[in-house]
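Yeah, one chain of the complex is gone here, protein chain that is, but the others are all in their spots.
By written order: A, B, C, D and E. Residues from 1 in each chain.
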Amino acid sequence: MPVVQMEILKGRTLEQKRAMVKEVTEAITRTLTCPPEAVTIIIREMEKDEYATAGVLNADK
Amino acid sequence: MPVVQMEILKGRTLEQKRAMVKEVTEAITRTLTCPPEAVTIIIREMEKDEYATAGVLNADK
Amino acid sequence: MPVVQMEILKGRTLEQKRAMVKEVTEAITRTLTCPPEAVTIIIREMEKDEYATAGVLNADK
Amino acid sequence: MPVVQMEILKGRTLEQKRAMVKEVTEAITRTLTCPPEAVTIIIREMEKDEYATAGVLNADK
Amino acid sequence: MPVVQMEILKGRTLEQKRAMVKEVTEAITRTLTCPPEAVTIIIREMEKDEYATAGVLNADK
Partner (left out) sequence: MPVVQMEILKGRTLEQKRAMVKEVTEAITRTLTCPPEAVTIIIREMEKDEYATAGVLNADK
């Protein structure tokens, strides 16, 4: 049942995303005791001008 | 007041999205008894490498 | 594949939520041509002091 | 700790986004008494066919 | 049109939330040039065991 939404900065390779969803799913099934089929992951990729901390866009850092 | 966020895979036509927001809004107003003006729908479209189930990207299925 | 997130105000009955997820799922499968099993709906219920429009909390309206 | 997610229509300039994250962060730190470093803002930009109110896409209004 | 979602830790007073939605709405209307009626804010309050940074729950810090 876990539905995971992840905001990451653009620029990761397909290989990195492939490894990430595999290992995050394993971490969830191991710790919450649910089958892998129950885990859904949505990835959203941000441009550097779509993310800010401390009031400053990542594009300006 | 209902605010709806929908993640769907890319590739739907404008006509499909137009019909979908119309019918989803009707379903909500009918079952939750609120006026259509109260319903906001946000659609977010995912690439096949931005969605995974069971630890595998949709792009690899 | 559609993952739907809905923010609604607290106070709907179980019967209303039951009817809503049924009819919203039907609206999506009909318009986006996907099987009902592909549709996931998450409902989040808000208190009146957790929702604002035009800069004013719903609790103050 | 506040994590802010904002859906806005596409078309704002870098300068507008820069001013917006600065002023929204100040508004949050002032009213919730937390340091600016604690505030994260994620901006998601929508096309006109990804946003609907009252059952009608913004692209059709 | 801006739809804002804010995750904050539980414990803020009604007065703080009231001031926050007012000032955040003003910051948005001023910088993105839209009317206050166009701004929707959803607040979601987290318990200390529902928020983690660096792999550690806030409840354990």
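Operating definition for what follows: a residue touches a chain if its C-beta (ideal position, glycine included) is under 8 Å from a C-beta of that chain, and two chains touch if they have at least 3 such contacts.
Remember, predicted model here, so these are calculated numbers, not experimental data.
For the chain excluded from display, the touched partners among the shown chains of the whole complex are A, C, D, E.
Interface residues of chain D facing the missing partner chain: 3, 40, 42. By the touch rule set out above, chain E reaches the unshown chain at residues 7, 44, 46, 49-57, 59-60.
Those residues of chain A that touch the chain absent from the view are 1-9, 12, 16, 19-20, 23-24, 26-28, 30-33, 51, 58.
Everything below uses one rule, namely that only the chains that are shown with their structure count from here on.
Excluding chain C leaves the other chains joined by touching in one piece. Rounded to whole angstrom units, the spacing between the C-alpha centres of chain B and chain E is 24. Centre-to-centre spacing of chain A and chain D amounts to 20 Å, using the average Cα coordinate of each chain. Rounded to whole angstrom units, the spacing between the C-alpha centres of chain D and chain E is 11. Multi-chain contact residues of chain D (touching two or more other chains) are listed as 7, 24, 26, 44, 51.
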